[in-house]
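One protein chain omitted, others in place.
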Amino acid sequence: MQSLDELMKLPGAIASFEFSDRGELTEHRLAEGNALTPDILDLVSHVCIANISIATMQARGWEKVTGQAGFYPIEGFTLVGFDWSTVSSGNRGVILRNEEADYQAAYDALGV
Amino acid sequence: MSIVAELAARPGVIAAGEYSYRGDRFQCKGELSEEHARMASIMCRATNLSAHMQTHFLALGMDPCPFNPASGWSVRGPHFTVCVMANVFCFLDNTATSLNEVMRLMHKHLGREPEDLI
Partner (left out) sequence: MIRRLLAIDGVSAVCHFRDDGALVEGHGVLEEQHMAGLAMFAHDYRRILQSHADQLSMFSQVRGWTPPKGWIVHGKDATVCSLGNLVCLVDNREASLSEVMRELADTQY
């Protein structure tokens, strides 16, 4: 698992961040020259936690009903926005520009 | 070849499918039963609705907001990953496929779908 500074070296990375189990932003790094602020990163952190939680419910239900294991525990969630993506795992995430995004490298760096 | 067929033909793709935005129809190619494909459609549609609402909220704090509108999402488990872009979903075997290639293919074909369909 790499540090927030190392996450910033991922292709297209513009922010890396860490959040509490409730989704509150606890630490972050921001590349210069973009519109992101800690307040926005706090919202993004809540998006990550909310979706990991929803996906966990779905993985539990899916595995119970279908008998097909392999989704639980949820190891990561990625939101692909119009121009940017946020890749999250556990209590950390990274925001990438879509055209340069290497999702696999991001998951690897997040320790998935 | 449709994007669903193209995805389903890729190595490591367990199944690929498409649901109607209204949630009343679906189709799927691959190793999912009809009932499981129906369930997958319901689940993917639910998360898609959430993702769109969430990027609307992000846009309240950023203008312009590069997250908004959402193009799609993916969720990763220990063995499988689900990728969704617009109204198309894809189940992947983590060990047998390239996540980046699938995401790139889906984004190229589906990443700019008009949001009013959601």
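Letters A and B mark the chains as written, and numbering starts fresh at 1 in each.
Just so we're on the same page, a contact is a pair of C-beta atoms (placed from the backbone, for glycine too) under 8 Å apart; a residue touches a chain by one contact, two chains touch by 3 or more.
These numbers come from a predicted model, not from an experiment.
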| item | value |
| --- | --- |
| Per the touch definition above, residue among B:43, B:58 or B:106 touching the missing chain | B:43 |
| Contact set of chain B toward the excluded chain (per top definition) | 23, 39, 42-43, 45-46, 49-50, 52-53, 56 |
| Sites on chain A contacted by the missing partner chain, in the whole complex | 54, 57-58, 60-62, 64-65 |
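Please note the rule applied: only the chains that are shown with their structure count from here on.
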| item | value |
| --- | --- |
| For chain A paired with chain B, centre-to-centre distance based on mean C-alpha positions, whole Å | 17 |
| Complex contact set, residues of chain B against chain A | 36, 39, 43, 46-47, 50-51, 54-55, 57-58, 61-62, 64-80, 82, 85, 98-100, 103, 107, 111 |
| Residues of chain A touching chain B in the complex | 35-37, 39-40, 43-44, 47, 50-51, 54-55, 58-59, 62, 65-66, 68-84, 86, 89, 98, 101-104, 107, 112 |
